[in-house]
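All protein chains but one are shown in place.
Per-chain numbering from 1; labels A, B and C assigned in written order.
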Amino acid sequence: MDTRVASKKLGLKERYAAMTRGLGWETSYQPMDKVFPYDKYEGIKIHDWDKWQDPFRLTMDAYWKYQGEKEKKLYAVIEAFAQNNGQLGVADARYVNALKLFIQGVTPLEYYAHRGFAHVGRQFTGEGARVAAQMQSIDELRHYQTETHAISHYNKYFNGMHHSNHWFDRVWYLSVPKSFFEDACTGGPFEFLTAVSFSFEYVLTNLLFVPFMSGAAHNGDMSTVTFGFSAQSDESRHMTLGIECIKFLLEQDPDNVPIVQRWIDKWFWRGYRLLTLVAMMQDYMLPKRVMSWKEAWEMYAEENGGALFKDLARYGIREPAGWKQACEGKDHISHQAWNTFYNYNAAAPFHTWIPSDEEMAWLSEKYPTTFDKYYRPRLEFFREQQQAGNRFYNKTLPMLCTTCQIPMLFTEEGDASKICYRDSDYKAYKYHFCSDHCKSIFDHEPEKYVQSWLPVHQIYQGHCFPDGTDPTAEGFDPLMAVLKYYEMEVGRDNFDFEGSEDQKNFAMWKGEAPAQGEQK
Amino acid sequence: MNIDLQAREITPLRQTYAHVAKYIGGDKAASRYQEATFGAQPMVNFHYRPTWDPNHELFDAGRSKIVLSDWYVLKDPRQFYYATWTMTRARQQDAMEANFQFVEQRGMVGKMPDGVREKALTVLMPLRHAAWGANMNNASICAYGYGTAFTAPAMFHAMDNLGVAQYLTRLGLTLGDPQCLEAGKQAWLNAPEWQGLRRLVEDSFVVQDPFELFVAQNFALDGLLYPLIYGGFVDDHVALQGGTAVAMLTSFMPEWHDESARWVDAVIKAAGAGSDANRAWLRDWTGHWMDRAQAALSPIARLALGETGETVLSDAREQLQARLAKTGIAV
Amino acid sequence: MSVVAIAPYEFTPRDVRENFPAPLLYIGWEDHLMFCAPFCLPLPPETPFGALSAAVLPGIYGYHPDFAKIDWAQAEWKKNGQPWTPDPAKSLAENGLVHKDAIRFRTPGLSGIKGSFS
Partner (left out) sequence: MSDVFIAFQHNEESRPVIDAIVADNPNAVLTHPTGLVKINAPGSLTIRRETIEGLTGRPYDLQAIHVNLVTLSGHIDEDDDQLTLSWKH
């Protein structure tokens, strides 16, 4: 059992040091600066890599042992789930749309994290940091693969998952997570760590995984619960890497503090914007609700983040610049996001719907100051129209924020009746933003964000049609051409849940459908 | 019966993801390896250039001189995905753990002749650093290579390299004390026998082409080092002189090398099959790096095996040439 | 401020005017957030401004019951956040609109579904 009998002479810390940083050396046949070319240009000053505190000292032997155990358990569940048609056990076929969002928008991020950590796991001069990053790289590959395997079974029976990776590179709303992670991966190694390990993993990841997985549990999806919690057990190591790395940077040199503060400001806001999708999932897509986005935000961000930033104050770090706005947004963003997907559901490969009366009552109770005032009336209007055969599908492309790439759906702080518009001029062109913080991120690094592959603009530039499309041809339908480029199956992957193939199949499998099923 | 009814009605709409189907010839049942690997890497519409490498996209096949229309031909014959990799290694680790316990409980180290024990430490301790270099290089291959079929096993390999470095560390702490690690490091840094190898490893750190790095590290250097050290030295020399403990505590290494060589060869073969130009590069790289590795290992062969060292190394080179010939890369 | 990079880091913006068949114009209708976000449209610069309310906006906002009630003479306009008075007879270009300008209009007295700004 004990993997450490061999070396009782050394304690955990010393032994781990011998197993990691003891392996490296100062190169002399090639200059160190050429061997590690990337960890200086960001301006971060490291005087002594030996001060790096290793988070969770797992050597490879222990890593293999525990991870092997986890995988054995996980795949046993995935297998049993498939054999028993576990998909029939979910609360309602609407639930599956949360999984669609997950495989489309979250799973590819695990992949990026895998490659990004391989990069920094090669590039840091300090061996301890390198090993920690490499271990995370392999964990993230694990997450990509286990999620792909667990959701594979759903993909066989439901629409909206079959082209997830193709969509990730192309579909409008998926440019939000894609640009988020590419922004991190294209930053320097220290910024990457601050972005992913600290701002995302440490400050925000609980908001992604814990509600998602508790939601899965509540809605009868044991497969997802299992991969989620199993992945989350790696996440605790990653979070620890996040906080250790921040402390290390701050303790190494006071000049690092303003750089790190700016990264925290930037990445907190980038991460918060990304989580808009999770907020919507939590409040609208789980047939059996667990907790509201607002409650989750209060529990995991306000309480926990509050404690964290109080703790970091001794280094001169304050809470992220967008903290107050993010806290104010907790009453709004899930509703605003759901409305956006309801609008553009013709171009999104998952289903939306109008919440039932009971669900609206829950939303009123959870959002007493905002739901009835701003959001219920439009939902009820949409419902009337839909019942009259006039379901709203917005077919005109929206204005996007240049930084977060989300349609400009967010409202002014303190005034939910006004869309928040911000802009900047840079070298003869104007750029637009959804918020002060997205604007400030752009203003700091305009050379970066002028490259944004904004889906709406790309469509208008003619880059999102299948090869050989002639947009000047008679009767050219741009929306259909874009959906073809997306390789979406129109009428199966998109449109309202009401009347969808998913809805019909699920009812039939559960034996709730009229007799058409018999004709097969 | 109920089951019949279900079997009739619950028909899958599809077998696998489209990005997997594309590589396995249509929508059919896909293996876990295939779903874990094919189409995993984002391919187009990258937003920003890396601030650390503005001349390339984040994932960019142009970082290598190898040109392939489909990078997913570089399959891993072991079909490793995370679960199979980690469970395979966990089993091997169980065996290693049992070996460590056996060696310690039977006092096998104490029964070893001092000369053999010291020789083992002299040869093996500096190799912790060579394995660490291999770890860095495989992390590079994963980071800058193209296509998950190629890059994912490279990261497994990097972690295996780290595992090897750590097993050597444990061996050092079992056979000797913490000072022997430091002595090994000093030899790596300063002893003349090790400088050729250290120079080679440091030169490999600055190789920019991930595929050339793959050839240099995984094929040329490790293709000679493992047979020389774990075959020629540990199994055929140390073990025969009363150092069975050393063979037990390094049993992972030759087993791992044989296993992973199948992957290395398959990747070279598939890349070479892509074009004459690929084959030409592979011919150049394998030739260049095998020559360098052989030269760098020569003093270590002598250090480990004395007069016969050179012969053992030449044999290893011959075997490696034979592996290469099977990949279709004529030298 | 400027990006920090290891080597020169300057790229042609992906959205320069030449990349589009016509300049982009962003248009938003205040207090009607049933339409989740402002719109983005490529519009030829010679388009008369008046054609917006007559020909362009009905297609994109006509679903809303308030749309038919708009008195365009009362509409209040903003351009890039600043109050602005366009001349409906002149073209977009003559009104000073260039690629990627954002305009929005408020229609006094109309505040969305049941006054909810939807």
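Just so it is clear, contacts are C-beta pairs under 8 Å (C-beta built on N, C-alpha and C of every residue); 3 or more make two chains touch, one makes a residue touch a chain.
Please read these numbers as outputs of a predicted model, since none were measured by experiment.
J.: I'd like the shown chains that the missing chain touches, ordered by label.
T.: Across the whole assembly, the hidden chain touches A.
J.: Among A:Asn206, A:Ser417, A:Ser440 or A:Gln503, which one touches the chain that has been omitted from the display?
T.: Checking the options A:Asn206, A:Ser417, A:Ser440 or A:Gln503, the one contacting the hidden chain is A:Asn206.
J.: In the whole complex, not just what's shown, which of A:Asn165, A:Thr186, A:Gln232 or A:Thr370 touches the removed chain?
T.: From the options A:Asn165, A:Thr186, A:Gln232 or A:Thr370, the contact with the absent chain belongs to A:Gln232.
J.: Looking at A:Gln134, A:Ser179, A:Ser197 or A:Thr240, which makes contact with the chain not pictured?
T.: A:Thr240
J.: Just the residue numbers, please: which parts of chain A touch the chain that's not shown?
T.: Chain A touches the missing chain through residues 1-4, 11-13, 55-58, 62, 66, 69-70, 206, 209-210, 213-214, 217-218, 225, 229, 232-233, 235-237, 239-240, 243, 247, 290, 303-304, 306-308, 310-311, 313-314.
We adopt the following convention: only the chains that are shown with their structure count from here on.
J.: Round to the nearest whole Å and give the separation of the Cα centres of chain A and chain C.
T.: 30
J.: CA centre of chain B versus CA centre of chain C: separation in Å?
T.: A distance of 58 Å separates the two centres.
J.: Which residues of chain A are in contact with two or more other chains?
T.: In chain A, 37-38, 41, 188, 448, 451-453 touch at least two other chains.
J.: Which residue numbers or ranges of chain B touch two or more of the other chains?
T.: 49, 51-52
J.: Which residues, counting only chain A, touch chain C once they are in their complex?
T.: That would be residues 37-38, 41-43, 188, 336, 339-340, 343-344, 373-378, 380-382, 392, 394, 396-400, 407-409, 411, 416-419, 421, 423, 427, 429-432, 443-448, 450-454, 456-457, 460-462 of chain A.
J.: Using the touch definition up top, name the residues of chain B that touch chain C in the complex.
T.: Listed in rising order, the residues of chain B that touch chain C are 49, 51-55.
J.: List the residues on chain B that touch chain A in their complex, please.
T.: 6, 8-19, 30, 32, 35-36, 39-52, 58-59, 81-83, 86-87, 89-94, 96-97, 100-101, 104, 128-129, 131-132, 135-136, 139-140, 142-144, 148, 151-152, 155-156, 158-159, 162-163, 165-167, 169-170, 173-174, 177-178, 181, 185, 188-189, 198-199, 202-203, 205-206
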